[in-house]
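Quick notes on the structure that follows.
With one protein chain held back, the other chains of the complex are shown just where they sit.
And then chain A:
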Amino acid sequence: MTALASRPGPAGTRILGLGSFQPETIVSNDDLAQTMDTSDQWIRERVGIVNRRFAKPDEKLVDMAIEAGAKAIADAGLSPTDIDAVLVATCTMPSMIPNAAAQVAHRLGVTSAPAFDLNAACAGFCYGLGTASDLVRAGSARYVLVIGAEKLTDWVDPTDRSTAIIFADGAGAAVVGPSEETGIGPVAWGSAGDLADMIQVADRNSFVFQEGQSVFRWATTQIAPIALRAVELAGIELSDVDVFVPHQANLRIIELIAKRLRAKGAREDLVIARDIVDSGNTSSASIPLALDHMRAAGEVKSGDVALLVGFGAGLSYAGQVVRLP
């Protein structure tokens, strides 16, 4: 029988660079209280958000993805021609056809590269990171650009106070490439399609809806075990983790998951991402946005061990341990 060749891949992978982009327009709780029945105090208590960014009508998801992607490539010390695959995690493209990734690749100058979108909603970035890492390890690509980009304001009813106060716009990106040592641990991922109705856009003319209490219960009870599984797969102890970056869904969810991790041995000085306070919930963009903001603020440093975990519509979830670039 004729043997088929396979391509050799590197022993490990790591994140080489990060980048992010947010629209200029800052929307405060007081701004929202002018158009709907809500208040600064109510929003702070329920979801912990103070400000968020909304894209302008002519500011497209693809534009935001490109901005974040270009910064990540530069941060990695690479040029667009070095990138050989582009993956955009998103659940808010205005059209199903064409996808975002091919346009992003083209406009960045990443010519002829394989480019595809991945929809795992708020778990999208961690799904994408795991996929990118495996593409590199398998020898299918050397440098993969992974972008989480969302324009949730296209899919949110601006008069619905249960969602309009939460969701926002933005993009975050990472370049994944080869490494002698493992810088991206194995992904702990999965889905719960039996709970698909919990977060949904019923049809293309409707808006995103979520069963707040049920999602809250799921996230605060089922996600800490996924994070712990990611730590186990990485072969480290929870006390080795320096930074915890969960999807920025709701500050109360973040604090409750962090509390569960502390009860399981996470350090008291564990740095916890709370980027939601000034960015809102940006779905697949929230984790790379938080990482980039925390780095800029000096809250994390190169070499830190970060535990990432994304979770959301699907339902879907994914987490992994990474070493920060």
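Basically, a residue touches a chain if its C-beta (ideal position, glycine included) is under 8 Å from a C-beta of that chain, and two chains touch if they have at least 3 such contacts; residues count from 1.
Keep this in mind: contacts and distances are computed from a predicted model.
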Could you check which of "Putative spermidine/putrescine transport system permease protein", "phosphoenolpyruvate--glycerone phosphotransferase", "Cobalt ECF transporter T component CbiQ" or "Acyl carrier protein" matches the UniProt name for the chain that's left out?
"Acyl carrier protein"
So one chain is hidden, and I want to know which residue out of A:112, A:213 or A:302 touches that hidden chain in the complete assembly.
A:213
Kindly state which of the options A:45, A:197 or A:237 is in contact with the chain not pictured.
A:45
For chain A, which residues reach the chain that was dropped from this view?
45-46, 211-214, 216-217, 220-221, 252, 256
